[in-house]
Every structure is written in C-alpha cells, then in structure tokens.
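Missing here: one protein chain of the complex. Every other protein chain is in place.
On to chain A.
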C-alpha cells in the first residue's frame, strides 16, 4: 500500500477518534487531512523506510515519562527559588540520524526533555541546541535519548554511531 494511503487512514482515524466518530465533522476534518497530506510534498529529504520495535517503544515511553517528570520538576525547582539560577548556553551535538522523520522526532524530543531545546541544524551538520544549565550532563542526556530513539525505530546503534 502506498505511504500516502496509510497516512490518510491514520489521520482519518485520529480525527474520528477525537470527534467521537462524528461523520458530519469531516466537513472540517477532511480539508485539513488533505492539507496535511499535501504538506508531505514539501519535505526535501530522500525517503527512507521506517521500522518500529514494540519493546523499543515500551522502553521509549517509560523513558519519556520519566524524563518529562524530571524536566517539569527541574523548571519548578528553578522558578520557585528566590533567585533564578540559570547558566544558559548554546551547545553543539553531532547528529547520527539522517534528515527526515527520525531526526525531526529526535529534535522535538530534545525540546520536551529536561534543560535542552533544539534550535537548528547548523551548516556543519551539527545540531545546535540551547541549554538551560550548562553545568549539567548535557551530552550524556542526549546520548541516552539517542539510544532510546534508536531502540524505538529498531536501528542498530553502537556507541553513538549508526
């Protein structure tokens, strides 16, 4: 089955779940589903197949929930203190994922996890990110996320290389 059909079915299911199966709402939903499918044409990377691992997904979900908790607590601890203690900095990290959905997923996860925010991919191909506190273990955190993303997409990753 072509990818576009699969994505169409996924989006349609998502919409029907959110609207409790109200078919009349497709009057609004269908144009947006079409818009989303059309936006697929805007991507510039070479397509590559995506694979998933069920065990990897379970590990990823556990990891993501734990890190979300840590990230939220980290912010809460900082903002409720009498003096906000930050040591903001830009940081560069080598990317192992090729341009495309996995890299985007990795970058969005970085922004949702403690103390890191994806900014852009610089000209040298490295990921530029903003860190809230450069006194923490940024590289270790990123490497752990990278490992979990590799597990999720069933990619063989060994010591930070694909």
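Keep in mind that, in the parts below, contacts are C-beta pairs under 8 Å (C-beta built on N, C-alpha and C of every residue); 3 or more make two chains touch, one makes a residue touch a chain; residues count from 1.
What we mean here is this: contacts and distances are computed from a predicted model.
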item: Protein name (UniProt record) of the chain left out of view, among "Putative spermidine/putrescine transport system permease protein", "Tripartite tricarboxylate transporter TctB family protein", "Monovalent cation/H(+) antiporter subunit G" or "O-acetylhomoserine aminocarboxypropyltransferase"; value: "Monovalent cation/H(+) antiporter subunit G"
item: Hidden-chain contact residue, picked from the options A:38, A:54 or A:80; value: A:80
item: Of A:14, A:34, A:55 or A:139, the one touching the omitted chain in the full complex; value: A:14
item: From A:96, A:117, A:143 or A:157, residue that would touch the chain that is not displayed; value: A:117
item: Hidden partner interface residues of chain A, rising order; value: 14, 17-18, 20, 65, 68-69, 71-76, 78-80, 84, 86, 88, 107-109, 111-115, 117-120, 128, 130, 132
